[in-house]
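Here the complex is missing a single protein chain, while all its other protein chains stay put.
Which chain is which? They are A, B and C, in the order written, and residues in each are numbered from 1.
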Amino acid sequence: MARVLIPALLQPLAGGNAEVAAEGASVGEVIRALEVTFPGLAVRLVQDGRLRPGISVAVDGVISHRGLRETVNPASEVIFVAALSGG
Amino acid sequence: MRKKSVLEFTLNGETRAVLCEPQQTLLEVLRDELRLTGTKEGCSNGNCGACNVLLDGVLVNSCLILALEVQGRTLLTVEGLARSDGTLHPLQQAFLDHAALQCGICTPGFLLSAKALLDEHPLPTESQVRFWLAGNLCRCTGYDKIVRAVLDVARTQAAQPPSVSATPV
Amino acid sequence: MPSVPASSSETAAPAWRVVGTRPVRPDGVDKVTGRALYGADLSLPGMLTGRVLRSPLAHARIKKIDTSAARALPGVRAVVTSADLPRAADRIEDLGEGAINLRYLSDNLLAGEKVLYHGHAIAAVAATSASIAEQALALIRVDYEPLAPVMTVTEALKPDAPLLLADLHTDRMGQRDAAPSNVASHLRHERGKLEEGFRKAALIIDRRFRTETVHQGYIEPQAATAQVQADGQVTIWSSTQGIFAVRSQVAEVLGLPVSQIKVVPTEIGGGFGGKISVYLEPLAVLLSRHAGFLPVRLVMSRTEVLTSTGPTSGSDIRIRIGADAEGRLTAMQAELYYEAGAYPGSPVGAAAVVSFAPYACDTMRVDGYDVVVNRPRASAYRAPGGTNVAFAVESVIDELAESLDLDPIEMRLINAVREGDRRPDNLPLSKIGYVECLQALRQSDHYRTPLTGRHRGRGVACGYWGNWGGQSSATAVLNSDGSVGFNVASTDIGGSRASLAMQLAESLGIDYSQVKPRIGDTDSVSYNDVTGGSRTTFATGWAAYELGQKLSAELRQRLALLWEVPVDTVTRQGDGFAAGEKRVGFAEAARLACEDAPLMVSTTVHPKGYGAAFSVQCADVEVDPDTGKVTVLRYTIVQDAGKAVHPSYVEGQMQGGVAQGIGWALNEEYVYNEKGELLNGSLLDYRMPTACDLPMIDTVIVEVPNPGHPYGVRGVGEVNIIPPAGTLANAIHRATGVRLTALPMSPPRVLAALWDKSGYSPFA
Partner (left out) sequence: MQAFDYHPVSTVNEALALLAREGAGARLLNGGTDLLAQLKEGRRSANHVIDIKRIPELSEVRELQDGGIWLGAAVTCRTLSHHAVWRERFPGLHDATHLIGGVQIQGRATVVGNLCNASPAADSIPALIVHRVQVCIAGPSGLRRVPVEGFCTAPGRTVLLPGEVVVALEVPPPPAEFGAAYLRFIPRNEMDIAVAGAAVAVELGGEGSRFQSVRVALGAVGPTPLAVDAIGARLAGRPVAEVSLDEIASLARAAARPISDLRGTLAQRRHLAGVLTVRALRVAIDRARRSVTPPPLSPPL
């Protein structure tokens, strides 16, 4: 199962956990699995079938541009973070 | 609209005549009437130096001069710095060699200020270079490489007799 | 002369032939002779001049706009207002500069129901001359219902504060507060148990900071020209950091398909993040369409640039840090309130990551708030958000180091992040050169030379920036003489034609002079993200590298066919190719390869291994105790470039970022009156540093190669602006004993701080 780091503001929805384990071959599947355990979490991460604007996901330390479609391995670490901009 | 007048002056070594309105600045006439867009507009009130030109050899902001004020006078803009055979003025070459420009919009103004400086003080100190360039704002370089380029030209020219003047005026 | 790169990579660096040299840039001659065409230099037959009417009020409801007199003026060809914009969807899109609600983008272009800042665009006109256009503006009547302006975080957070946007509710990572608010969003990064961490501290410093709004200050004002054809095709000439960002913004706000829009880049006179958002382009398109399909050019005045284009946020910041007696950090807390301007979108997200990124500490909490105020909508500015927060954090770290009697570099070494450590948002760092930078500064001539003299002090600060990759495309055409035409669509804002051509030359094994770069338009090259986020030399450089590899492979294929040998026997040899006895120079290979068919390759990349950047800086200052004026005597910047492709331009980025940072730290600020009018909308009173205000800026390039790039490149454009304010604050403290907690540290503020300490009053 992948390790998922839960953002601080969403931890109350994840039983107060900063880190949980979840099954899934993609970020989208991981979120669906999280939703089963922690109902109400998915809607905070996903909107209109994609990651909410302003939220990015990093898998194994690399920010993904594939969003929900990004591949996740059982040994992966999945981190949801605020999206950034540059100048 | 006011009556247009004919402005005749010497521009980069050539006599030019152009119709202009009384309220047009020299910068506007250079850019909009003569299509010489090398002289840039950064602020239009004398605070950035992007429009600097040499009027009878004196460094001035072309945005703060009415075009008709230069009647009968001699003007040098960035387009007149290189020789007609394409050989760059030593300052132009030094700016390239020292990477003294990034975006390049301020470069024409700096070149004219630097030329005015070296015409008057062939071997300036770093402080003098900074003083003479203080009216030219550059937001990209922090001035370091620009100052070095000007000092380098001065030293090189001091080492050689000044027969290399590449300007037509 | 330029400083000697201090190579601190552990393994011997590969010997590149082109990468690491300092050739003259391909566009150099055009730029020193005045031939290069920038945004305002363009002229088209029949071109009309446009002007924009802007709000004199900071906050008001628009009751009525009457343009009839302006339309009736002879010579006026078109007048447009927000009524001419299609109703924008209430939808959030990323159009090149982070996510933005399209309705806000549209309202920022031409105010709809309300004006939200002094300088907010209300109407635009196109006329046959500038003076007619200006007369027309004077004939437009706008009836306002003035509203109280909300200028700062403090005012915006008051319970009874006027609301800028009636439908704005605080978003807390996907959850909307019930009541509307001027706080657009709240984010938090947290790890460890904060108060437990503080209980372990021998010393806790808790300080509040304020920074003012500052502008990018590019010397070229925004300029855009558009021509709409009768068949609906739109061409836009724009001085922009990203032609595709312009295309997508124009398409979205005008409801046009991207296929109908071509954006042609002009040369660009600086941007620093400020030329990503569009201000003029959609107006020029509307005006051209209404003016009988004539081209319309819009160029901003300097005052418009300052009142109406994106500055970067002012901010209120609280920093609380605890350390044990040995200087090890036990807990770190930040509260960041960033002013977004009139619409949500301050860089507080990036600030929250930058905040404690250089420090390895397993207990931290960072809260970030995006707050709307009646100032122009903030846009990106070089490492957006970073300078504000680093000023605060680096001041507190310095105070801790001083209290614990630790050298400021040692303090940072004790707590330095290394590969695998995590940023505040828990993302792990890949290979970085931070420790190497700290060591390089400690060993520098500057740091080892004692500073003497009264009222003088030396300060040190550091900064982290994550950099970015993004998408790039490019094509390369092999000419039969062996030269290569190289088409990119990354705007060249400071020498990237050179750094990209060098990587292609290196990859292909040819001379730099044989690569002819050209910046294409949106129809000639595939998608490119903006020139920003320190990405171009990294990501478009990746594309250049790939083009070289592809061309080389294709040449070997064709030579193998020609020579009737297996392709794997064709190898690079010297400057050409060989297989067994056969060998040709590159130019001859090109001629042979192109005999049957032209040879062109293209590539698109989206590299993700953009290594993070660190910079460590040191300044010596002298403070005049009678006037409060700070003179920078000496400045050294150390930065990890991964690999400096063109060291002169890397140094230039470092020096330029420091210069902007010094201006930000010492004198630059937006000055508003109580009505919310900008008082210093000129380059006389918005005081950017002149040549007399800066010393030479010494550079030390550290090269810890980025494993995510074929030549080890890291972005170098942004991180350099993060440390200067903290560096100077710390230097001023060491010089005077007073700690400035607000930017800019301008003479009146320094004087006031000195008087606070001494008890002096000019009224005594």
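The rule we apply is simple: contacts are C-beta pairs under 8 Å (C-beta built on N, C-alpha and C of every residue); 3 or more make two chains touch, one makes a residue touch a chain.
If you're wondering where the values come from, they're calculated on a predicted model, not measured in any experiment.
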item: Touched by the hidden chain, restricted to displayed chains; value: B, C
item: Residue among B:Leu55, B:Ala82, B:Ala99 or B:Ile146 that touches the chain left out of view; value: B:Leu55
item: For subunit B, residues in touch with the removed chain; value: 1-3, 5, 21-25, 44-47, 49, 52, 55, 58-61, 63-66, 68-69, 71, 113, 116-117, 127-128, 130-132, 134-135
item: Where the unshown chain meets subunit C, residue by residue; value: 131, 626-629, 666-667, 671, 679-680, 684-685, 687, 689-690, 692-693, 746-748, 751-752, 761-763
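In this section, only the chains that are shown with their structure count from here on.
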item: Centre-to-centre distance between subunit C and subunit A (centres being mean Cα positions), rounded to whole Å; value: 28
item: Shared interface positions of subunit A, touching two or more other chains; value: none
item: Two or more partner chains touched - positions in subunit C; value: 216, 272
item: Residues of subunit B defined as touching subunit C within the complex; value: 1, 23, 31, 35-45, 47-48, 50, 77-79, 81-82, 88, 92, 95-99, 101-108, 111, 126, 129-131, 133-148
item: Contacting residues of subunit C [partner subunit A, same complex]; value: 92-94, 97-99, 171-175, 185-191, 216, 272-274, 276, 347, 349-350, 352-353, 365, 368, 379-384, 425-428, 430, 466-468, 532-535, 606, 608-609, 718
item: Subunit B-touching residues of subunit C, taken from the complex the two chains share; value: 1-2, 22, 24-25, 27-29, 31-38, 40-41, 43, 131, 216-221, 267-272, 299, 301-302, 493-495, 646, 648-649, 651-653, 655-656, 658-660, 682-684, 688-692, 694, 696-697
